[in-house]
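Here it is, the structure in full.
A single protein chain has been removed from this complex, and every other one stays in its place.
As written, the chains take the letters A, B and C, and residue 1 is the first residue of each chain.
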Amino acid sequence: MKFLVNPSKFNEIADYIFKPVLILSVILFALGLLFSFYLSPDDYQQGSTVRIMYVHVPSAWLALLTYAVMTLYSIAALAFRIPFGFIFNTAVAPIGAVFTLICIISGSLWGKPMWGTWWVWDARLTSVAILFIIYLIIIFMNLSFENRIVREKVVAIFILVGSVNLPIVKFSVDWWNTLHQPATISKLSKPSIDPSMLTPLIIMTFAFMMIGIAIAILRIKTEIISRKSNLS
Amino acid sequence: MIIVKDLSVERLDKRIFENINLSLASSDITILKGNNGSGKTTLLKTILNIIEPSVGSIYWKGKLLKKNLYDFYSNVTYIADRTSSLTRLTVKDNINIWKKIFLSNINDSQIETALKTLRLENYLNQKVGRLSLGETKKLELLRLIIENKKLWILDEPLSNLDEHSIELIKQTFEDHCSKDGSIIFSSHQNPGIYVTEEINL
Amino acid sequence: MSLRFQRLLLIFLTLVIILSAVLLILYNTRENVSYFYTPSEIDKSDIIINKIIRIGGFVENNSFNKISSSSFKFKITDEKASILVTFKGILPDLFREGQGAVIEGAFVDKNIFNATNVFAKHDENYMPASIKEDLKDTGYWNKEYK
Partner (left out) sequence: MKFLNKIIFFFYREYKLNLSGFQDILTNIIFFFVSILIFIFSIGPDEEVISLIGVGIVWALLLLSSTLSLKKFYQDDFENGNLLIIHLNGFSFGFIAILKTISHFLFVQIPFLLSIPIACIILNISDDKFFYLLTSFSMGSLTLSCLGSISSSMNLMNHRNYLLGSVIVMIFSVPIIIFSIGIINIEQNFNSLINILFGILLIVFAINPWASGLCLKLSLENN
């Protein structure tokens, strides 16, 4: 587990697993697309528009997952003085932003046929929009401080303050009976989704995750190298 | 009073200064010498517990500085190289604010005499922004008298002061030491003040 | 009071404040901050004419009739009360009887609600169309199955 914390260890593991992860993600994507377009049935209500779900739901999960991991790394970096947390934050913020963007675009594409509008100011949608803007602010902050130490720590503090929005996104559907439907797959109850639709969803989620990890590895390595070289 | 044991501070993996040792008893004066950017201000800030030293520790009255920070702060006056008085207000307002904030029990006559000696008495109702650099510096140093704490930490107190004022500062330093206070100050010229210890950065 | 004790006291105080605030919010959101009213919540007495509100519920079965190509009349119910709704415009393709829907508009008079737009509310069940056919053949399928 050392590689999660120590940059040099991370480099070793990263070189070792980068190729397989990339290949795996390509395979998973191919499989996922195949499943979601041909092998999975139409929904009894929505017909084929449900297939957008196979992009919308994984990107939503991963957007929240990346933010949660960034929060953990910020806590580790600030409380336990692990510098790798700062490296992780600066490297992974854009990836989270892209996932949130995919989630918002696919969501509104799905909303038009299903709900009748592109966008409705609904609890879940507003909180996801706020999450996207928080990601943007994190990226802008990384660009606008000259002093590296201040930049890292202020970004970490901002991530912690912004993490208040995370539970709001997660539970916004249950708190306010909003237009967005409640969680389909909650670990506790039996998921109210048919297995034949669940498999492409799971495959696509892992495909997204693999691509995210591959890009994250690249960005983290460049960040480590840039820190060693210019000690800005 | 203050004992500093082989202190060193690193900033962005660049060592600013290393194993500095200093022991300051009451009625001592220490001068930090070194050209610009050699870490004088950083050392002063480390002593003030603002900057975390990477190696070494500082003791105040025998105990670790971090432990009795409150007591340390109630006995120290810090004057930075920048003018900390509020430039939009008049000299009188500034002095008034300082008197109130530091709960100093100094009466007006003492301030009058101090202003006279510093030749600032006829600028009382002028805005600090209009004073010259030297005059604002003297106004800063007036705060030493208002707070009258035991330990003085000064950053470049003698910069842009004229001959007369440097003489005056020497005088106040000696008075302060005679009343067994102690002083740490940094300067890039050598002012010819009697100094018990010297640190070259 | 030693410094460490003061620091712990502050941390403890902050956590107590945050915890009570979260409980306060959770308790209140549970209550009634509803994005829309259900038909039973709107009792006939305090209807305010042409004040824009949102009503959510199910489209009552066999209450849906098409007046012209783009104007419809149907009833929104939540098994306790039902409201007659007139609507001009394109209905989302998810909209059908027995389906949840949220409508936005205003009351024209005592019991006719003129909706300006209709959102079909999708519940969280995903089920392939094929299974729906089998269920129908075997008679399990009943009208209320959402």
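Miscellaneous remarks
We adopt the following convention: a residue touches a chain if its C-beta (ideal position, glycine included) is under 8 Å from a C-beta of that chain, and two chains touch if they have at least 3 such contacts.
Computed from a prediction, not measured in an experiment: that's the story for all the values here.
Under the touch definition stated at the start, the shown chains contacted by the missing one in the entire complex are A, B, C.
In the complete complex, the residue from A:13, A:154 or A:202 that touches the missing chain is A:154.
Here one chain is not drawn; of B:25, B:86 or B:133, the residue touching it is B:86. Here one chain is not drawn; of B:3, B:51 or B:195, the residue touching it is B:51.
Along chain A, the points of touch with the absent chain fall at residues 78, 126, 130, 133-134, 137, 140-141, 143-147, 149-150, 153-154, 157-158, 160-161, 164, 168.
Within chain C, the residues in touch with the undisplayed chain are 10, 14, 17-18, 20-22, 24-25, 27-29, 31-33. Where chain B meets the missing chain, the touching residues are 11, 45, 48, 50-52, 70, 73-74, 76-78, 80, 82-89, 93, 97, 100-103.
Simple rule for what comes next: only the chains that are shown with their structure count from here on.
When the interfaces B-C and A-C are ranked by how many C-beta pairs touch across them, A-C comes first.
Centre to centre, using the average C-alpha position, chain B and chain C are separated by 68 Å. Between chain A and chain C, the centres computed from C-alpha atoms are 29 Å apart.
The touching residues of chain C, when paired with chain A in their complex, are 26, 29-30, 33-36, 56, 90-95, 99, 102, 117-132.
Of all residues in chain C, those touching chain B in their complex are 3. Those residues of chain B that touch chain C in the shared complex are 67, 69-70.
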